[in-house]
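Here is chain A:
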Amino acid sequence: MLADRSVLAAPPFDDWNVVVSQARGQTVYFNAWGGSERINDYIDWVGDRVAAEYGITLAHVKLADTADAVARVLAEKAAGRTSGGSVDLIWINGENFAAMKAQSLLFGPFAEALPNDRWVDIIGKPATRVDFTVPVDGLEVPWGMAQIVFLYDTTRVGEPPRSMAALLAWADAHPGRFTYPAPPDFTGSTFLKQALYGLATNPAALQQPATDSSFAEIAAPLWPWLDRLHPLLWRGGTTFPANDQAQRQLLDDGEIDISLSFNPGEASSAIAQGLLPETVRTYVLDGGTIGNAHFVAIPFNANAKEGAMVVANFLLSPEAQLRKQDPAVWGDPTVLATDKLEPAERRKFATLPLGIATLSPADLGPALLEPHPSWMTRLEAEWRQRYAK
Partner candidate 1 sequence: MSGELSLAGVFIRLAGQELIAPLTMTVAPGEVATVMGPSGSGKSSLLAFICGTLDPAFAAGGSVRLSGLEISGLPPERRRIGILFQDDLLFPHMTVAENLAFGVPPGPAGRRARRARIDAALAEAGLAEFGDRDPETLSGGQRARVALLRTLLSEPQALLLDEPFGRLDIRLRTRFRQTVFAHARSRRLPTLLVTHDPEDAAAAGGPVVELTPADEDGDKAPGLSVIVPFRRRP
Partner candidate 2 sequence: MAAAVRQVTSAAAAGSHLWRRLDLLRACPALTLALFFAPVAAGLLGTALPAFGWLPVLGGTQLSLEPWQRLLLAPELPSALRLTLTSGFAASLTSVAIVIIFCAAAHGTRLFRAVERLLAPLLAIPHAAVALGLAFLLAPSGWLVRLLSPWATGWTTPPDLPTVQDPLGLALALGLVVKEAPYLLLMTIAAMAQVEVKESLAVARSLGYGPMTGWLKAVLPRVYPQIRLPIYAVLAYSLSVVDMALILAPATPPPLAVLLMRWFGEADLAMRFTAAAGAILQLLIVVAAIAAWRSAEAGFTRIGRAWIAAGRRGGNARTIRVAVGVVMVALLALASISLLANALWSIAATWRYPAVLPTEWSVTRWLREADDLGPLAWTTIALGAAATLCALALALGCLENERRHGLRVSDRGLWLIYAPLLVPQVSFLFGLEVMFVAVRLDGSWIGLVWSHLLFVLPYVFLSLADPFRSLDERYARSARCLGASPARVFWRIKLPMLRRPALVALAVGFAVSAGQYLPTLFAGAGRFSTLTTEAVGRAAGADRRVIGLYALVQAIVPLLPFALAVLLPARRAIAAAARPGR
């Protein structure tokens, strides 16, 4: 499943220095989610650095939803704008990537030709090369790692439930204190996938495309479990939070006791920003939780492709990745293989503090692989049929 380092198609440039010199003076419009002050500040820092080193002006277009940028690229393609597009660099996750790749909306392949790509941990973090079981093919650059963690308020939860069965029992004992974002929200869908991992008799089948029969068989235990769980959820399962941020707010408000997030460092970050009480901690399930990576990509018609590539390359640099993982800045795990780095940098990574609520890599455990995308489509469709009325 892992693609090796050989590039599948010719890179779009021969000499990186030419790219850098062409990028000088360009303005790169980085369309990225703008909901976190810390991430916005980090992107500002990136802007300062690329301006100083490469003469690139980085403009952060703050989005509420990646789909807004995808829609623009789509409209531009529909209107025949094959160059000079308005989006130069876009922060996406697996779902967006799969769709954009399928519709040929991305530029590249270029990612594996970037100089800093050699630091990427493609062995320990296979999600950097295979996104949602869809090969990346150099069309997007990994930016940070993600893994499902559960957040809980230690003042209200003694021993958190570490399995799906335990979760159901806990919810029974504490009705209305847990919920999850409704699919098709990314976090909510992943919760369903996680539940499937926990309840299915043959989890290995999830790596294969789903068929009607395999889906019916594997997912069979999920629905009764959900049927029993929903009445015990917040609001009795009649409504769900819209996304993980809304759910974090519920946790902060004290309306629920357990939440979930894709960023292992989210809890620490939120605590530092005052968005969660200091008593919140994280945990993972026995058996591991699903992990993936998030990426940046360049649309096929980007105006400042060279600048975008230089910025993407900078994002992969040890300096940028180190700062990103610093819980005082963002706390997002790195995609780099620290053992490939220079000893001095390796030490810096090793001595980074964990956030107050962040699990150590050992405690975090290995990430479960994402199931094949077809499982998610079917899960979402079935969930909507049953519970979205």
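With respect to how the candidates were assembled, all candidates are chains of the complex that A comes from, given by their letters.
Heads up, the rule we're going with is that a residue touches a chain if its C-beta (ideal position, glycine included) is under 8 Å from a C-beta of that chain, and two chains touch if they have at least 3 such contacts; residues count from 1.
From a predicted model like this one, the values you see are computed outputs, not experimental measurements.
My understanding is that every option belongs to the complex but just one is in contact with chain A. Which one, out of 1 or 2?
Candidate in contact with chain A: 2, the rest do not touch it.
List the residues on chain A that touch candidate 2 in their complex, please.
Residues of chain A touching candidate 2: 29, 31, 33-37, 40, 59, 61-65, 67-72, 74-81, 86-87, 95-96, 98-99, 102-103, 156, 175-176, 182, 184, 234-236, 238-242, 245-246, 248-249, 252-255, 273-275, 277, 377, 384-389.
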